[in-house]
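Missing here: one protein chain of the complex. Every other protein chain is in place.
By written order: A, B and C. Residues from 1 in each chain.
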Amino acid sequence: MSVKRGERRLFEGLDLLVQAGEAVALTGANGSGKTSLLRAIAGLLRPESGAVAFHGPDGAPLDPDEARAAATHLVGHQDGLKSSRTAGEELQFQAAWTGAGPDGVAAAIAALALKPLLELEVRRLSSGQRRRLAFGRLIASPRPLWLLDEPMAPLDAQRRTQMSELMQAHLKGGGLIVAAVHDPLPFKARSLEIGA
Amino acid sequence: MTAADLAKYAAFIWPAYGLTIGFFVWITLASLLSSRRWRREVERLQSEKTREDQ
Amino acid sequence: MKGLNALIRRELSLAYGGGGGPLLALAFYASLVALLPLAAGRNPQMLGAVGPGVAWLGLALASLLSLERLFERDYEDGALDLLAMGPVPLEAVALAKAGAQFLAVNAPLAVAAPVASIALAAPASLIPMTILTGLLGGLAFAFVGGLGAALALGAKRGGLLVAVVVLPLFAPPVIFGAAALDAARNGSSPVTGLLLLAAYAAAAVGLTPIAMAAACRNALD
Partner (left out) sequence: MRLPRQLEFLSLPDRFMAVSAWLAPTIGALAVLLLEFGLWFGFKVPPDYQQGATVLIMFIHVPAAWLSMFGYVCLAVSSFLSLVFRHALADAAAKACAPLGAGFTALALATGSLWGRPMWGAWWVWDARLTSVLVLLLFYLGYIALRASIEDENRAGRAAAILALVGAVNLPVVHWSVNWWNTLHQGSSVFRVGGPTLAAVYLIPLLLMALGYTAAFGALWLVRIRAELWRRKARTLSLQAANR
C-alpha cells in the first residue's frame, strides 16, 4: 500500500499482516503517516495504491465494509465527543451506535471507572478522562480489531497501566491492535517504522 | 444596414461591441500570460533542479 | 436500527439544545419581517402585495442560519469518523442529520410564518397555505441546505459559503412556493405550485443524502 497526501507521498510499498492476538506499534516522526495508515485501514482514507483485506477466524476473506462497520474500532486523536452533552449521554450514544447492549455499557463503566464522570458535561473532563470515555465503546461492544492513535498520550501513569491491561486482555482474547505510538507499548508488540 | 440605421441605436450597439471585444482581449491575454508565466516557472525550477543535481 | 435511533435522538438533542435551536432562526426571521415595513413603507396595499413574498423568502434565508454547524461540528471533534464507520451507511446518517435540521429549524419556522405574513397585511385566509408551503419548502431548504453544509466542510468562512453555494439551488422551490401562495391569495387553485414544491422537496430528500455522503467522505479522505 502507498498513501499520498496532496503532493507528498507518505509511504509506499508498505506490507503489513496482523494475526489474531498480535499487536503492531506504528512508530515514526509526526506527519510520517501513522494516522493516515490507521485511517486507511479504517476505510476513511483512500490509499493511492494497495488495499486492506480482512479475513475471518477460518481465513475466509470478509467484505471490507462489513468488517469495518462490525469488527473494527478506531479511536483517533480527537475523541469524537460532544462537549455540550454529558459523559453518560455520549457513552450511551457511542455504545448504541456500535451495537452494544446495556450490559456492555455497564462493563465499560466498571472497567474504565467511568462512574464518577457520567453526570459531568464532556467539556469539564480532562483530556485523560475524555480518552477513557472514548475507550468506553471498545469495552461496551467487543470487536476484534482496535485501531488506536496514541492511546496512552493523555493518560497519567496509573491509567496507563490500567489501559495496557485492557489491551493485553484484548490480545489474549484473540483481538488485534494496531496503534500509532510515540513511546513503545508496555507489552510485547511488533513495531513498524512508517515513512523511514 | 446604412450608417443612418446604425446611428439610431449607436448608444447601445457600440458599447455592446466594445464590451465584447474588451472581454475577448482581456480573457485571451489573461489566459496566455498565465500559461506563459507558469511554463517559465516550471522551466526555472527544473533548471535549478538540474544545477543542484550536478 | 438501534444505532440509527440513537443517532436521530442525538441529532435532535443537539439541534434543539445547543445554540438555542429554533430560537436563532425565529429571531432572524422576525427581524427580517419587522424591517420590511420600515424599509418599504407600511401602506397595506403595498405590504399586502409584497408581504407574503417577503415572508416566504425570509423563510428560505432563515433556514440557512444553523446549517453551517450541521456537519462541521462532528467533523471538527472527530465524531464524523465514528459516524462514517457506523452500522448504517453515511447516506442514512446524512438523511438523519438533515431531517433533524428540518425538525429543529424549518418546521418551527413554518409554524411561525403565518404570524409574519399576517404582520405584513396578508389575509388571514392565507394561513393554512403559508404553513403548508413553509413545511414543504422547509423540507427542500433543509436538505439542499444540508448538502451545502457538507460541501463546505473544512472551508474557511463556511457560513457565507453555504449561502453562496445553496441559494441558486433554492430558486425552484422559492418560485413554486411563491406561486402557490399567490394563487391562494387571489383565489385561483394553488395545486400546481404545491405539487411542484412537493416534487422538488421529495427529490431533495431522496437525492441530496447521496451527495452529502460523498461530500463527507471527500472531507474525511
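The rule is short, and it goes like this: a residue touches a chain if its C-beta (ideal position, glycine included) is under 8 Å from a C-beta of that chain, and two chains touch if they have at least 3 such contacts.
Please read these numbers as outputs of a predicted model, since none were measured by experiment.
Visitor: Omitted chain: which shown chains does it touch?
Guide: Displayed chains contacted by the hidden chain, ordered by label: A, B, C.
Visitor: Touching the absent chain: which residues on chain B qualify?
Guide: On the chain B side, contact with the omitted chain comes from 1, 5-6, 8-9, 12-13, 15-17, 19-20, 23-24, 27-28, 31-32, 34-35, 37-39, 41-42, 45-46, 48-50, 52-53.
Visitor: Contact with the hidden chain only, please: which chain A residues?
Guide: Looking at chain A, the ones touching the missing chain are residues 6-8.
Visitor: For chain C, which residues touch the unseen chain?
Guide: Residues of chain C in contact with the hidden chain: 147, 151-157, 161, 164-169, 171-172, 175-176, 179, 182, 196, 200, 207-208, 211, 214-215, 218-219, 221.
Basically, only the chains that are shown with their structure count from here on.
Visitor: For chain A and chain C, let me know how many angstrom lie between their CA-based centres, rounded off.
Guide: 37
Visitor: Measuring centre to centre with CA averages, how many angstrom lie between chain B and chain C?
Guide: 42
Visitor: Centre to centre, by mean C-alpha position, how many angstrom separate chain A and chain B?
Guide: The computed centroid separation for chain A versus chain B comes out at 55 Å.
Visitor: Hey, which residues of chain C end up touching chain A in the complex?
Guide: Contact set of chain C toward chain A: 2-3, 5-7, 9-10, 13-14, 17-18, 73-74, 76-87, 217, 220-221.
Visitor: Can you check the complex and tell me which residues of chain A touch chain C?
Guide: It comes out as residues 39, 42-46, 68-70, 72, 74, 76-85, 89, 92-94, 96-99.
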